[in-house]
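Got a structure here, written out as structure tokens. Questions coming.
All protein chains but one are shown in place.
What follows is chain A.
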Amino acid sequence: MESNLNVPASAQRKAKPTRNPLGREANVAGWLFVSPMVLGFLALLLGPLLLAFYMSMTDWPLLGEPTFVGLENYQALFHDEEFWTVVGNTFTFAAGLVPMNIVLALGLALLLARKLPGIGIFRTAIFVPVMTSLIVWAIVWKYLFATDTGFINQILQLFGITGPAWLYNTKLAMPVVIVTSVLKNVGLNMVLFIAALQQVPAHLYEAARIDGAGRARQFFRITVPLISPTIFLTTLLTIIGSLKVFGQIYVMTQGGPDGSTKVLVYYIWEKAFKNFEFGYASALAFVLFFIIFVFTLLQWQYRKRWVFHEE
């Protein structure tokens, strides 16, 4: 270094990687290794994202030229009654699904984290729906909830109750979709909770028991605080997932009856790929993006406590 004192500092810094053959090799190798992923990402994710943003500011008919309209699509959203209904439905779905999913997943994890004979069978049974195609799951439940011939109404018939037209009732359709969606995915959160529970050191419970702490006290004073990062993050991930609900709506209700289950992604799909209003649909998609962005920021704040090793 001393012999280089006369050389400007910037040149020294520049010279450094080339002087070290290993460093240069690392640059070439590193970029070669990540280039397919990065190029794919630029062409298939970032590019389309920027284009989508531009599209959201155009009137883009199926045939013909797009015209730039600035923020008109976004302004139109505010006056679109259906948009507000759809946003409301999306939040209703999330608000119904998330607490039910988290509570049930945690409850099941508590029951299944114990080492009891035959516990693997139950774990598997609850995890199997996660493996199933959402579409198959939705089709079967649509069938079970069928009005006259459905399994559930036939069971109710045994007790002399005439079951309602579940999926054709504006008040019942959404709850049915929510419950079946919870059952579909509760297994995944359950597995994550089991993993978290198994990392709670057993000696903490022993100490608490010696101090005379009951089950409930142990749960709220030891279990919950120690697995709280997992609770927090599964909750956020479940919220983000639920804001994107589509498949089960498409199969079970097609957004009906009377728009009572029409959610944001369904509306986007309808506008974009049924009506071919690409500009308006893009604006809708950016609203979804913004909502998810807010929740993702929260998750990002806590990432160190969860998934990734930081160097």
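Odds and ends about this structure:
Assume a contact is a pair of C-beta atoms (placed from the backbone, for glycine too) under 8 Å apart; a residue touches a chain by one contact, two chains touch by 3 or more; residues count from 1.
The working rule: contacts and distances are computed from a predicted model.
Only one of "YCII-related domain-containing protein", "Dihydroorotate dehydrogenase B (NAD(+)), electron transfer subunit", "NADH-quinone oxidoreductase" or "Carbohydrate ABC transporter permease" fits the UniProt record of the hidden chain, and that name is "Carbohydrate ABC transporter permease". Across A:41, A:68, A:84 or A:220, the single residue that touches the chain missing here is A:41. Contact with the undisplayed chain is limited, among A:71, A:95, A:128 or A:224, to A:128. Screening A:84, A:143 or A:220 against the full complex identifies A:143 as the residue touching the chain left out. Summarising the interface, chain A meets the missing chain with residues 17, 23, 25-31, 33-34, 36-38, 40-41, 43-49, 51-52, 55, 108, 111-112, 114, 116, 121-129, 131-137, 139-144, 149, 151, 154, 157-158, 183, 187-188, 191-192, 194-196, 198-199, 209-210, 212, 229-230, 240, 244, 246-247, 250-251, 265, 268-269, 272-273, 278, 281-282, 285-286, 288-289, 292-293, 296, 300, 305-309, 311.
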